[in-house]
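Please find one structure pasted underneath; my questions will follow.
Every protein chain except one is present and positioned as in the full complex.
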Amino acid sequence: MENHDHTNLIQKLLACVAACENCATACLNEDDVKPMVRCISLDRDCADLCSQAARLLERKSEIAHQYLLLCEEICRMCAEECGMHGHDHCQICADACRQCAEACHMHHERINQD
Amino acid sequence: MENHDHTNLIQKLLACVAACENCATACLNEDDVKPMVRCISLDRDCADLCSQAARLLERKSEIAHQYLLLCEEICRMCAEECGMHGHDHCQICADACRQCAEACHMHHERINQD
Amino acid sequence: MENHDHTNLIQKLLACVAACENCATACLNEDDVKPMVRCISLDRDCADLCSQAARLLERKSEIAHQYLLLCEEICRMCAEECGMHGHDHCQICADACRQCAEACHMHHERINQD
Partner (left out) sequence: MENHDHTNLIQKLLACVAACENCATACLNEDDVKPMVRCISLDRDCADLCSQAARLLERKSEIAHQYLLLCEEICRMCAEECGMHGHDHCQICADACRQCAEACHMHHERINQD
């Protein structure tokens, strides 16, 4: 793994994990859960992948870069779904997912320029 | 970690993970999700803890035994909640959780006798 | 996610996790650890990714298929590294990784034919 500083990227990944975990639990506590089902499912997956991505970066794993491509993908999917719901926790989660997807994307742009 | 064979215990832990993941997704797909909310939450936690427990055993971790005490606890909580719902996936999950809790319990009985 | 049965694939993934966890710990206990360093690192990553992949399949995640592509990649890397070492735990791990990579590969072949 190259020697760039990943502090900002890791921060975005962990903020995304927190937002997804919070959103999943808050969705389950909504009066009408049914419309939130896909949101809950994507929150679970997104939290799992972003948490793993942060750890791969922290341990300087050989597979970290490739993992971040997949991470960007699930973040975009989760941002799109959460963005369709008006709940505060969904909007906050959509924003965290978008910022994380963007940070993953910029990470790859930077690497490709090296 | 002592030198007992943990094959059966690991098998029960991983069967419990699979049953919990399956139950959580199936609960989310039920027509009436609201009564399943605690079931989904406990399924998530139970799958996470049993998966981690299996890996601690597989890597012969010093903390494995203590971890299994907590694992037994979440399995009993999840078994009790799932057991209250009539859905097949809940009954299957309750059974897997009970078997796993029992395997964790017997593991500690055996160690205390050593 | 399509409706194929993933029992065999999940079994290969979990066998790979167990082999990698066992190999990492056994490598750390070798008299000469230095030559095993990359093996230990890849074992860690491979165990993490295969464990996550099994859970995504068990929960019928939308991202499971894409995840398996990455899983195949880390399994091939880990199999190649472990395969270069003569220790039993490395050879067993290399074999589990190869079988898992193959199962991931066949999963995608099958999906592309659908």
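So that you can tell them apart, the chains are marked A, B and C in the order they are listed, and the count of residues begins at 1 in each.
Everything below uses one rule, namely that a contact is a pair of C-beta atoms (placed from the backbone, for glycine too) under 8 Å apart; a residue touches a chain by one contact, two chains touch by 3 or more.
All of these numbers come straight from a predicted model, not from anything done at the bench.
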Contact residue for the chain not shown (choose from C:N22, C:S41, C:S61 or C:Q99): C:S41
Of B:A18, B:C39, B:I74 or B:C100, the one touching the omitted chain in the full complex: B:I74
Footprint left on chain A by the chain that the document does not show: 10, 14, 17-18, 21-22, 24-25, 47, 51, 54-55, 58-60
Touching residues (missing chain, whole complex) on chain B: 41-42, 44-45, 48-49, 52, 55-56, 59, 61-63, 66-67, 70, 73-74, 77
Chain not shown, touching residues in chain C: 25, 28-29, 33-34, 37, 40-41, 44
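In this text, only the chains that are shown with their structure count from here on.
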Cα superposition angle of chain B on its copy chain C, in degrees to the nearest 5: 180
Euclidean distance of C-alpha centroids - chain A vs chain B, Å: 27
Centroid spacing, where centroids are CA-atom means, of chain A and chain C in whole angstrom: 24
Multi-partner residues of chain C (each touching 2 or more other chains): 55, 59
